[in-house]
Every structure is written in structure tokens, then in C-alpha cells.
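As you look at this complex, bear in mind that one protein chain is not there, while each of the others sits in place.
Lettered A, B and C in written order, each chain numbered from 1.
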Amino acid sequence: MEYLILQTLNGIQLGLLMFLLAAGLTLTFGIMDLVNLAHGSLYMVGAYFAWTFIAWTDSFVLGALLALPAALALGVAVEMVVMRRLYARDHLDQVLATFGLILFFNELVRVVWGPAGKSVALPSFVAGTIDIMPGVPYPAYRFAIIVVGAVVALLLAWLVTRTRMGMLIRAGASNRRMVGALGVDIGLLFTLVFGLGAVFAALAGLMAAPILSIKIGMGDDILILAFVIIVIGGIGSVKGAFVAAMIVGQIDIFGRAYVPDLLKTFLSAAAASSAAPAISQVLIYVVMAAVLVWRPTGLFGQRS
Amino acid sequence: MAEALLRTHRLVKRFGGLIATDGVSIDVRDGELHALIGPNGAGKTTLIAQLSGQQRPDSGRVEFDGRDITALDMPARARRGLTRSFQITSVLPEFTALQNVALAVQAHAGHSFRFLANARRDRRLREPAFAGLELVGLGNRAQILASSLSHGERRQLEIAMALAGEPRLLLLDEPMAGMGPDESARMVDLLRSLKGQRGMLLVEHDMDAVFALADRISVLVYGRVIATGTAAEIRADPEVRQAYLGDDSGT
Amino acid sequence: MRKILASLGTPRGLVVAVLLLAMALLPVIAQVLDQRYLLSVSTRIVIWSIAAAGLNIMLGYGGMVSFGHAVFWGIGGYAVGIFAHHGVHDGWLQWPVGIAAAMAWATLIGALSLRTRGVYFIMITLAFAQLVYYVAVGLEPYGADDGLNIAGRSQFSGLIDLRDRGQFYWLCFALMLATIWFCARLANSRFGLVVRGAKSNETRMAALGFPVFRYRLVAFAISGGFGGLSGLLLANHDAYISPAMMSWVKSGDLIVIVVLGGMGTVFGPLFGTIAFFVLEESLKPLMDMASKGTGEYWQIVFGPLLVLVALYARGGLDSLLGRGRARSRHRG
Partner (left out) sequence: MFARFGAAAVGLSLLAAPVHAQAPIKIGFVSTFSGPQAAIGQDMRRSVELALEHLGGKMGGKPVEIVFEDDQFKPDVGKQRTEKLVQQDRVNFVTGYIWSNVLLASFKSVTDEADTILISANAGPSQLAGELCNKNFFSTSWNNDQTPMAMGAYLQAKGVKSLYLMAGNYAAGKDMLAGVKRTFTGQIVGEDLTKWPDQLDFSAEMAKIRAAKPDGIFIFYPGAHGVQFVQQYVQSGLKATTPLYQVFSVDAITLPQQKDLALGTLGAQQWVNDLPVDQNRRYVADFRKKHGVYPSYYGAQSYDSIMLIASAVEALKGDLSNKDAVRAAVKKADFKSVRGAFSFNTNNFPIQNFYIQEAVKDSDGNATVKTIATAVTAAKDPHFAKCPMK
């Protein structure tokens, strides 16, 4: 029972971590309809920014607060130099250009920060563990992730569905000219939204940094995962991304926690131990394929 | 005239709370030009979509040539001889006018799982395609890319594509939308010349054209057919005058 | 014949003729210059361009962005590797099975993924490729991620000796020519026109009576088949297979090549592959010449180059040789 609760909590925590990774992408990809493979690069650079500022200020919180505006500036710059030329293009052009950006940013980071990875220490107030039940400790930092993930989810939902800006973004994505005719500077709006996406990417990067590690190409690892989550949820739906992240989080955790034992009930131990990891590795792709076969535009995507 | 070629039984289509098609039963006879009119938002395009197989009705039945085709998709209906044109011009912009029609001929000629022979030089495709272009008056524009044709020409091209499949019934969704007076006049002539050879269901806002061409007219308001009859009957129908035409718009 | 001669008058015809002639003579040239590496790289170029030509059917003609095409390399490669691992080196068996397996897998995932459009299609093809990739990573009997060394190259009843680098190159070259020829024919066949028409306007094609799904599915299978062929050649070239040959970055490379060369063009895939390899081979030394030690950062130049291609060179290299047929692209 205690084990079950622990693994469920792990699933929630992992789901929220994945939502964090995908949050920026729901804005740029989900709403602006821009296939930005370089989202992972923004996540990586955000984490390096955080490392630099944390080392500089000697404070996790201060460093994080400085990294976010830096990421905003970077996002705005990338948007102005490259992305704004891609909105009207087809997805293939977007894939190609942003694939190029990945290569560029990976090398840039190596030039600026060197090839060795970086790590950030946890601030002391979340470094320990909290007993969720007597004798069952749980990492305090994972609770921090749960909180930040939930806050970001609420913030995004509010931003997209409740604010004028959100309305304009959604309208602008489907009909730029109409929104432009309303007297809104659509170019500026998109620049800001992309910058905001970069901020979310960097936030994910710096939140993940103490668990994962800051390294070149760290964005490539999470990129596909983030896309998978958004696609399962349905492009353009914050709710979809959230639900998808939670489902994927639980499936991933339970795949790892129970599948090996489950297999042992009808396979030999040796066969089970080699089959189990294979199954848990491909599980999320199977889920995604199944969802898309069942609903070709994702769980909450708009039907054409 | 002959038997009903196309017949619907109480078609219903809802979008959320909105009923776009509300128990529509109409029929089109072989050789007849049946016009469907109605104010904007009456559900004409939704009805065409259900007739052509682009959308499925929530309930009701579509019969073509005596058979239930409700479950068939668009390509399958097209192969049975039920072809449509689109309200918003829909041609293949990267292909020449001739290739556009040739593809339509090809669609009618059976399966296209032929991988090596050059279809562009295939006389079995080119000759009927060229004849089709001549028919709609585009004979001298055959080698022009569809994207370079004028709006009116593209609408003509659409008709040529629809005809190339030798359909038994043609669904025409506002073929004159966006046309100038000259182009419209030419289209009316074209449609008149086609009358009698096949059934046609014409959705159109241009009342001059409708009353000039239609054998029968159905009036669709809020997803319901409120009247069906000849031009004279429709003109005289008080419900139509009230609900749709108003008092001053008999034209 | 007359047509071929006439085409020599155009810039494209001339470039292609000179290029193909040079490629046909390459083993001799490499011998004379004593440059075995040139032959090795050229073999790789020829093999890759077969896969690129296959992907071009999807991408260029069909407008379907398959982001998992490297998986067919893997399937073709593993067909050779697994047979060889069990002591079966007969190419008459290995090759048809490899190609058939690639086509079968393409048909299977095509049947599922062609229900989706646009970005969903990109992602679902990627997901299926990742699936196969991870299965191969866990495939312990066949080396898992360490891959598999192939003891002997495919044998064809003694007709041709693939261990001979020159013979192997010529075989690959002949297969590449056959692939390009087939793709060129395909593009203008009834089938090809349906696939291209569906790229241009899917709804219209359906309204004309084409069951677009079936044609796309067959296009996917053909495209995958060429991927499989390329993969089994690659396995023979390297005498080694591993899951890395189907990582998503390799799928990305293939897309880059097709776009770089010119989508929907006959020789674009070949141009793209050559350009890709020349860049990879020369960017590093060129940068080192400009400023010593910068060469290892060559991707900092290569990346923005791709961005520029996407932004400003949408016709690819092929369009540098003058316009073929007019080509425009649609969003989505």
C-alpha cells in the first residue's frame, strides 16, 4: 500500500515534470502552430543561464530569477532573427530550420561553457526529504516540482483562455490578418509569445537541472518527449497537454514499477528481465500511436 | 421526368447545439436541374457535404440510384457517379488546366496503380481531358497552370473536372460565387447546355441564374426545406416570400 | 536517345551528364589517384541517395513529412545482419526479405499513421521509428546497441563479389540509377500523379473519386522499400549494423538531404546527398584553414546553413540549375 502510494506520487511528480518540459511548447507549437525543434535548445540554454547566474549570485532562487529574463531576451532574439520568417512556411521548412538551430546551439554552448557538464546544488530548504508517511521519506525537491508544475499549468490555462492576450494569440494563429485588422501589432504579439515560450523552456531547464544534469544536447533528450505529450493531448489544448503529461507520467512509472513483476508471473525470470525494460522503453510511443490511431488529432485536439 | 436519382430521407446533422440540417428530405431526378436556395447559414453547404460524403449525417439516409450510400465516403460516391464542385474554388494549383482534367478522367478510368507509363502523354487521358476543356471554353488555356488562371476560369475548370468523370449527378456548390457579370453569363450558358444530360443539384445565390436554369427549386431555411417546386411555385409561395425572399426581392 | 542528347543542352542536363559520367568512372579515378577514401565516401553517397530518393517520394511528391525514415535503413540492415549472423549469406534470400520487410513495416505503420495529417503525421512516424530503435537497442541476441559485425557480405551465386570495392560501388551505382529512373517514371505515372495531386489538394482528389489513403499507403511502402534497399547496401558496405543507423537524427539527416537537393525533383536527392557529404568532409578542414582549431566547431556553421536553406533556398540545389517545372508549396 505504502509502495503503491509512493509510486502514484512518483507518477504525479513525473507527469508534472513532463508538463513543465512541454509547457513552453504548448504555446509555440500548440497555439502558434510552429514546429520548433529548437525548443529543447532553449531549455538547454536556459539551464546554462541558470547555472551561470546561480554561480554568480550564489543563490538558487536569485539565479533562477535572473535566468528567466535572460531566456526571454534570447527567445525574442531567436524569434526576430529566424522564427518570424517561418510562421507562414510549411512544417517541413520549420523542421529543417529549427533542426539547424539545434546544431548551432549545441555547438554554441560548447564554445561558451565548454564540453563538461554542469550541476547545480539544491537550495537547502528543498535539499532534504519529507516524510509523507511515518518512515517513508520523499524528496522535498520533488514536491517543489509538483508545486511549480501545477502553478505553470494554472498560469498557462489562465493566460490562454482567460486573458485578452490569449484570445489574440489564438485568433492570430488562425487568422493573422483579421487580428492585424483589429489594430493589434501581431508581429510584436508573436514575438512576445515566443519569448514567453522560451521563458517556460528555461524554467523547465532550471527546475530539471538539480535532478537531471546540465549538458550539451540535454534538450534533445526531452524534445521528443515534449512533442509526444502535446500530440497525445491534442495540439492547441493546454488541458490536453496536462492530461497527457499526467497519463504518460503514471504509465511510465507503473511500467517501471510493476511490469517486471507482472511479466515474471507468466515468463521465466530471465525472459522477464530482458523483456520488461524493452516494454517500458517503448510504452509512451505505443500510447501515442494508440491515441492517434483512435483519435487522429489527439485527446483534446480540434477535429477537422 | 424519370425516377429520383438522388433521394435523402430525413437527414439530420448537428454541430454542438446547432442543428445545421434538420430532417431534410429532397430528391433530384435524372436529367433535372434542381436548385437549392436559402439565406446564408441555412445549411446548404453542410447538406452538400453530406450528399457528397465529406460529412456523415447524424441520422437519416442518402440514396443514390436506389441504393443506400449513407456509409460510403466521398471517393466511393464519386466512383458511383455522384460528383461535386466546391464553393471555394478547389483545383490542383500546381497542375496545368489539362492535367487537372486529365486526373479527373483518370479517376473515372479505374484504378491508378500504374507505376511506369507516362500518364502525361497518355492519349486515353489527354484527349477526353482536352475535349472537356473545350466544352467549358478553356480549350486555349490547356497548358496554363491552374494557379495562373483567372477566378472565373478556375470555376470553369472545376466544372470540367466534375464533368470529366461522366457523373450521373453533379453537385454544384455556388459555381458562380465571386464571378463578374460576363463570367456568370458564360457559366449560365454552360450549365444550360448541360441540362437534360444528367441530374444536377445547384446551390447558388445568383437568383437570376437559379430562376433561369432550375427545373425545380427547394428553399432551405435554418436547416429545413420549407418549400419545393417550380420557379413559379416558389415565387408564389407565401412562406418563402415571408421567410426568405422578403417582399421586394422577387428577382 | 534524341531526348537525352537534347537535354545535354540544358544546364541541368549537362551537369547531370558530367556528374553521372564521373560517378560511373569513379573506381577508376580513385585507383589512378590512389584515393581509396574517395571511393569509400562515394559508395556511401550513392547508397544514401537511394534512401533519399525513396524519401523524396513521400516528402517531395506526396507532401508527407515522414520523420522516421531511417528506420528502413535499420530494417534493411538488420535483415542482412540477422541472416549473416545465422550463417545465411545468400543475397538472393537476404535482399528480397530485407526489402519486403521494409515495405511490410511501411505498410503497417502507414495504415495507422496515414489517418493523421500534418504535425500529427510527423510525430507518429517519429514515434514508430523510436519504437523500432528501442527494440533494436534491447535486441540482445543481435548485439543490442553494440550492433553486429557482419562476417561476410551478401553472395549472389558468384555473379558479383561484393567484397571487391569497385564491384560493390558499381552495383550500388547501378541500383541508384535504377532507383532514380524508377522514381522519375513514377512521378509522371498515373499513380504518381494521384500522389502528387493529393499533396496539392487532397479533398479535391477525394471528390474526383480517388481513395487517396490507398495511394498514399502504396507510396509509403515503395518509399520504405527503397529505404530498405539502401539499408541492406549500407550493411554490406560497413559490414556492421547497429541501432544507431535508425536514430531520429539520421531521419533528420535524410530530410535535410532531400530538401537541400530540391524536393520533388528527379536528381535532387543525389545533389542533396553529395552536398551533405561534401559539407561534412570539407567544412571542418576549411574552418581549420581559416582559423586553426575552429574546425571541430563546424556544426556552428552547418546549423545556420540549414536555416538559410530553409528560409531562402526552398527549391534546393536543383533550382540553381534553372527552373524545371514550377513548384509551389503549401502550408501544412
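Criterion: contacts are C-beta pairs under 8 Å (C-beta built on N, C-alpha and C of every residue); 3 or more make two chains touch, one makes a residue touch a chain.
Keep in mind the model is a prediction, meaning the values are calculated, not measured.
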item	value
Partners of the unshown chain among those that are drawn	A, C
Full-complex contact with the absent chain, from A:26, A:41 or A:280	A:280
Contact partner of the left-out chain, one of A:167, A:182 or A:211	A:211
Chain A residues touching the omitted chain (full complex)	3, 6-7, 10, 13-14, 17, 106-107, 110, 114-119, 121-122, 127-129, 137, 139, 141-142, 208, 210-213, 215-218, 221-222, 225, 252-253, 256-257, 260, 273-274, 276-278, 280-281
Chain not shown, touching residues in chain C	35-38, 40-41, 44, 134, 137-138, 140, 143-147, 149, 234, 238-240, 242, 244-245, 247, 249, 278, 281-282, 284-286, 288-289, 295-297, 299
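The criterion applied here is as follows: only the chains that are shown with their structure count from here on.
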item	value
For chain B and chain C, chains touching each	none
Identity of the most central chain, Cα criterion	C
Among all chain pairs, the one with the most C-beta contacts	A-C
Identity of the chain that, by mean CA position, is farthest from chain A	B
For chain B paired with chain C, centre-to-centre distance based on mean C-alpha positions, whole Å	43
Where chain A and chain C are represented by their mean Cα positions, the distance between them in whole Å	32
Cα-centroid distance, chain A relative to chain B, in whole angstrom	48
Interfacial residue positions of chain C with respect to chain B in the complex	182, 185-186, 188-194, 196-197, 200-201, 203-212, 215, 218, 326-328
Chain B to chain C touching residues, read off their complex	52, 54, 73-76, 78-79, 83-84, 86, 90-95, 99, 102-104, 106-108, 112-120, 122, 125, 145, 147, 161, 165
Footprint of chain C on chain A - complex, ascending	29, 33, 35, 82, 85-86, 88-97, 99-108, 110-111, 224, 227-228, 231, 235, 274, 277-278, 281-282, 285-286, 288-289, 292-293, 296-298, 301, 304
